[in-house]
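Can you keep this structure in mind? I'll have questions shortly.
All protein chains but one are shown at their positions in the complex.
Moving on, here comes chain A:
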Amino acid sequence: MKESKRAVNSILVDDDDDDDDVEKVSWSGEPIGSISWSVKETASSFRSSGEQSFPKIDTAPSLPKQGSGYSLSSLFKAKSKPFQSFSESFTDTSTRAYAPELRKPKSECKDYMSDWSPEETVRRMRKGRAYSLERFRSLQDKLLLLDEAVSLHDGNVITAVLIYLKRSLSKEILFRELMVREVALRHYVHYLKEMGEQKLLVELMKALGRTEDMALMQYKEHLNIKDEGRRRDFLKSCLSLPFSQDDAMHVQDHYTLLERQIIIEANDKRGEAEIFRKYPRKASILNMPLITTLYYSCFYHYGEPEGTFSSPANIRKTFRISEKQYILTALGARAKLKSWFDVDSLFNTKNWLGYTKKRSPIGFHRVVDILQKNNAPAQVLQEYVNLIDDPELRLSLAQKYKCHDIVIDTYKDLKDRQQLIVYQGKVERGSHEDRKIEELINNMQIRWKN
């Protein structure tokens, strides 16, 4: 690759005119004349002509980009309704009459008057011609129409028929008939989802016995609630939903966490304690994940008694955080604050004789890694490098962070005289380390392996 780069550069230098390319390309890289380029171009020339101003074309696109418009979900992407609309009765169809109606000029009317069969109607709908569904009055006719639409597989048509049925049938009957019509049912569910008809959807799910789906669907609504108090109350109302056992536990935790965050936020917003003046908060803690909350608590509320909601110990216990996760998070927070004493005590355990010993649920190499990222002083770093069990790993990290004593001691333990001699070349001549190595390699008591 280097070679080709060099070659390219050498060619570039002895050639000064590279503008007569085969194809003209604007800086954005699009060939001049391509559509998206032209949209920009015609719009901007328009702007510069000094006429009435038009919102800049090249600002962030205002249109949602996801979804390509090929299918149901994109056909009906209505703005999702806020939570309040739950109360909106499903019978309230008069305001949203989606029954397809005639659009085409009268000349076409004659043409469709002649044939009322479901086949012909559905075919017309598919071709975008004029049609009427009002003619299908009896349940049997309506179902024939639906079945015909389904057999054509055109989602657009199926949905149009379903909207007519929704308006003209009681929901009990509609649900009953949909239960034996899998495809139509899927389209109906999808339609309700996109239109944000949450209440009806939940009823349908219940009728179908798909209670877990229903619960999740309802839970999803919390994403649309901005106000934290209302979001908390909504999550609380979700607790009684028929989730699977695991999901129920997670939703409970979600609620408890937000509840907790609201309390902490109310207190910390004032930022009276010294720590907040020293390290002002960059953002509120509301709606942050649990581990982020724990980190926050280890940063601002370390050492508070377990009875306090904001204390790390309380959070750890309430949410059953694993020891590993807890140590990692607390370590990160305390190291950030350069509280090396706290770091130290995280790993201290007393054995039954009362001696303290360092123990960690995560490998000490990872502890070293985190400490190093937080610019721990050499002394602190060295202590933890020394605790790494695996000699190979210890050696490589000790070399990386220049903990000479550990390197030397490890080679001594490995009885590797050769490596010790090699390492002597890396330390400063005449230094303490140099002398230490010198002593060791001349020590005839050690049974070197090489």
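Here is the rule we use: a residue touches a chain if its C-beta (ideal position, glycine included) is under 8 Å from a C-beta of that chain, and two chains touch if they have at least 3 such contacts; residues count from 1.
The definition used in the following text is that contacts and distances are computed from a predicted model.
Trainee: Consult the UniProt record of the chain that does not appear here and report its protein name from "Vacuolar protein sorting-associated protein 33A", "Golgin subfamily A member 7", "Iron permease FTR1 family protein" or "CASP-like protein".
Mentor: The record for the missing subunit names the protein "Vacuolar protein sorting-associated protein 33A".
Trainee: Touch as defined at the start, partner being the missing chain; which of A:L144, A:L169, A:I291 or A:I421 qualifies?
Mentor: With A:L144, A:L169, A:I291 or A:I421 as choices, the missing chain is touched by A:I291.
Trainee: Of the residues A:S168, A:Q325 or A:Q419, I need the one that contacts the missing chain.
Mentor: Hidden-chain contact among the options goes to A:Q325.
Trainee: Among A:D247, A:E304 or A:D344, which one is in touch with the chain left out?
Mentor: Only one of A:D247, A:E304 or A:D344 touches the chain omitted from view, namely A:D247.
Trainee: Touch as defined at the start, partner being the missing chain; which of A:F175, A:Y219 or A:Y423 qualifies?
Mentor: Considering all chains, including the one not shown, the answer is A:Y219.
Trainee: On chain A, where is the contact patch with the chain that was removed from view?
Mentor: So the residues of chain A touching the unseen chain are 1, 3-8, 10-16, 18, 20-22, 27-31, 33-39, 42-43, 46, 51-52, 54-55, 57, 61-79, 98, 100-101, 103, 125, 128, 151, 153-157, 159-160, 163, 183, 186-187, 189-190, 193, 216, 219-220, 222-223, 246-247, 250-251, 253-254, 257, 287-291, 319, 321, 325, 328, 366.
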